[in-house]
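Have a look at the structure below, then the notes.
One protein chain omitted, others in place.
As written, the chains take the letters A and B, and residue 1 is the first residue of each chain.
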Amino acid sequence: MAEGTLEVRIWRGGDEGSFGAYAVPARENQTVLDVVTEVQRRFEPSLAYRFSCRVGVCGSCAMTINGTPRWTCRTHVKRVAPEGRLTIEPLRNMKRVKDLACDMDGFLDKWASVGTFEGTATRADPPAALDPANPARQEVDAAIQCINCAVCYAACDVVAWDPHYLGPAALNRAWTLYNDARVADRGAVLESALQPGGCHTCHSHGACTEHCPVGLSPTASIAGLKRASLLSMLKGGRA
Amino acid sequence: MSEARLFALQRLTALVMAPLVLVHLVLIVYAVQGGLTAGEILERTRGSFFWGLFYGAFVLMAAIHAPIGLRNVLREWTGLGRRPIDWLMVAFGLLLLLLGWRAVVAVVGGGA
Partner (left out) sequence: MRRGPGWWAAMGHRLSGLALAAFLPLHFLMLGQALGGAEALESSLKIAALPLVKLAEFGLVVALAVHLAFGLRVLAIEFLPWPAKDGLRLRLVYLGLAATALVGIAFAVSVA
């Protein structure tokens, strides 16, 4: 497909707006982020979009591509648009600020609401010895590589239906904190994941897991929280 | 009641109902052969301790399970407020329980 032209439609405006149409040369080894960048540099200098690392680490370039939320820097045009037609919009479930940039506040506030890492160790303590074979540590390791791209949050229909729902990324984060032996108050982490809009709001549709660009399974993490809530209830805990 | 407790009840009743539903489905397919008659149904159920217990438990489980699920649907798909939904669901659960147990008494209890 290296020869030819891509038909590209890009969202312009905020929540109100319309699509701009652009003809972009098709190239060998072209990512969707390359296309957006080319549009901005050649046709539309005022086009707003986010990116930073271009190599799938920073998690800032996610957009909706032909109806599916994806990271754009590691999405090859050939793979998602073999016909050469691209429709690029901001991520779903967040307010659109301008063009392809959306307001991440809701997503990040929910992330923060499940708690941040607060340990018990001080600078004077030696580094904690973490056994990689420990089952709880393995739960953390399986879920820790989240890059906060919000693709799961955009993919989740329950987030779309219920604005109170914390969403997959925040709950996945809660699961890593809950299983981290260094966290001072793991019970408080669990409690924050059980708040209204917490893990029990999830219906295990699995859209987060299907769309996660780094291959995490937030569905599994949330299921873990649900099971933890049952156990804590049986033990007469705070649930 | 906390979300965690509702979730636990929802999944627990689901687990209990799974085999009950399976039996119910098999019985439906069996019973509709050659048409469904009141005599046939009542002959099976009248005075039967087993069916009384089976349907009595089934109704109880369904009366807990359905309102919790419906609560989620109403929260997510309608503009109704949370408290009205909760009260509506309590009423719906009680309605199912009353009508359901009444039906159990009707088909299991004695009489002609």
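What we mean here is this: a contact is a pair of C-beta atoms (placed from the backbone, for glycine too) under 8 Å apart; a residue touches a chain by one contact, two chains touch by 3 or more.
Note that the coordinates shown come from a computational prediction; the quantities given were computed from them, not determined experimentally.
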Contact footprint on subunit B, counting only the chain that is left out: 11, 14-15, 18, 21-22, 24-25, 28-30, 32-33, 35-39, 41-42, 59, 62, 66, 69-70, 73, 92, 95-96, 99-100, 102-103, 105-107, 109, 111-112
In subunit A, positions touching the absent partner: 66-69, 92, 155, 157, 203-207, 209-210, 217, 219-220, 223, 226-227
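Operating definition for what follows: only the chains that are shown with their structure count from here on.
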Inter-chain centre distance, subunit A versus subunit B - centres from mean C-alpha coordinates, in Å: 39
Interface residues, subunit B side, partner subunit A - complex: 2-8, 72, 75-77
Subunit B partner contacts - residues on subunit A that touch it in the complex: 158, 161-162, 194-196, 198, 200-201, 203, 226, 229-230, 233, 239
